[in-house]
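Just one protein chain is left out here, and the rest sit where they should.
Entry: chain A
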Amino acid sequence: MPVLEVKNLSVRYGGQVVLDDISFDLERGDALAVIGPNGSGKTALLRAILGAARYIGEVNLSPEIRIGYVPQKIDLERDLPITVKEFLALRSRSAPEKALEAVDLAPTFLNKRIGELSSGELQRVLIAWAIIGHPDLLLFDEPTASVDVAGQRTVYELLHKLQEEYNLALILISHDLTVVYRYANKVLCLNRQQVCFGAPDEVLTPAELAKLYGGDRKFYHHAHP
């Protein structure tokens, strides 16, 4: 039985169609990459799955499912008097050290305030926050700019490791096609409408990518055996 099944999902903001007739499903252990240009409805899709955006159609989550959500950004005021330990305890009080260890942060971070963290550290804490609730489905919205490229790669390695360890279903929004080939076994291409869905090797053809990003897209995945 799938962990998540999305059928004919449409989302409108105001009068504008943000997502139109999206259908796909996800099993435990799947890693689904959602790709598409800016404004193609990627974040809206995650928010609809979360229940934060109104939608038409169906979003069927398996019963008793626990969701972990790592938002693209979180508007925290820098002087918010909340320590990492207290922040994690908002989700679960069990073993905060272990959750930090899982995202490669030292236990000394527990007593730092979340406002003191760098954007990369904050992202790791947000991942720790998501996994401390033992999710069955993890939604990861990639930050567009705040995290440097070197840092970014290790975050994906981290997600990959966590996914294998806990056998969770993962949906990750990505702007980087190498990430898709390396870490995802399914890919969903969005341009408000569903351009493609399937295994990356099969559906990410130059023709589909051109359709998704417009004709002059220079990026292809070359080094593929």
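Following the convention adopted for this analysis, a contact is a pair of C-beta atoms (placed from the backbone, for glycine too) under 8 Å apart; a residue touches a chain by one contact, two chains touch by 3 or more; residues count from 1.
Here, contacts and distances are computed from a predicted model.
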_Protein name, per the UniProt record, of whichever chain is missing from view ("Phosphate transport system permease protein PstA", "ABC transporter", "Spore coat associated protein JA (CotJA)" or "Cell shape-determining protein MreC")_ = "ABC transporter"
*Consider the whole complex, including the chain that is not shown, and state which of A:Leu80, A:Ala95 or A:Ala199 touches that chain.*
A:Leu80
*Looking at the whole complex, which of A:Ala31, A:Ala44, A:Leu100 or A:Ala130 touches the chain that is not displayed?*
A:Ala130
*If the hidden chain were put back, which of A:Ala31, A:Leu45 or A:Ile67 would touch it?*
A:Ile67
_For chain A, which positions touch the chain that isn't shown here?_
47, 50-52, 66-69, 71, 74-77, 79-83, 86, 89-91, 111, 113, 129-130, 133, 139
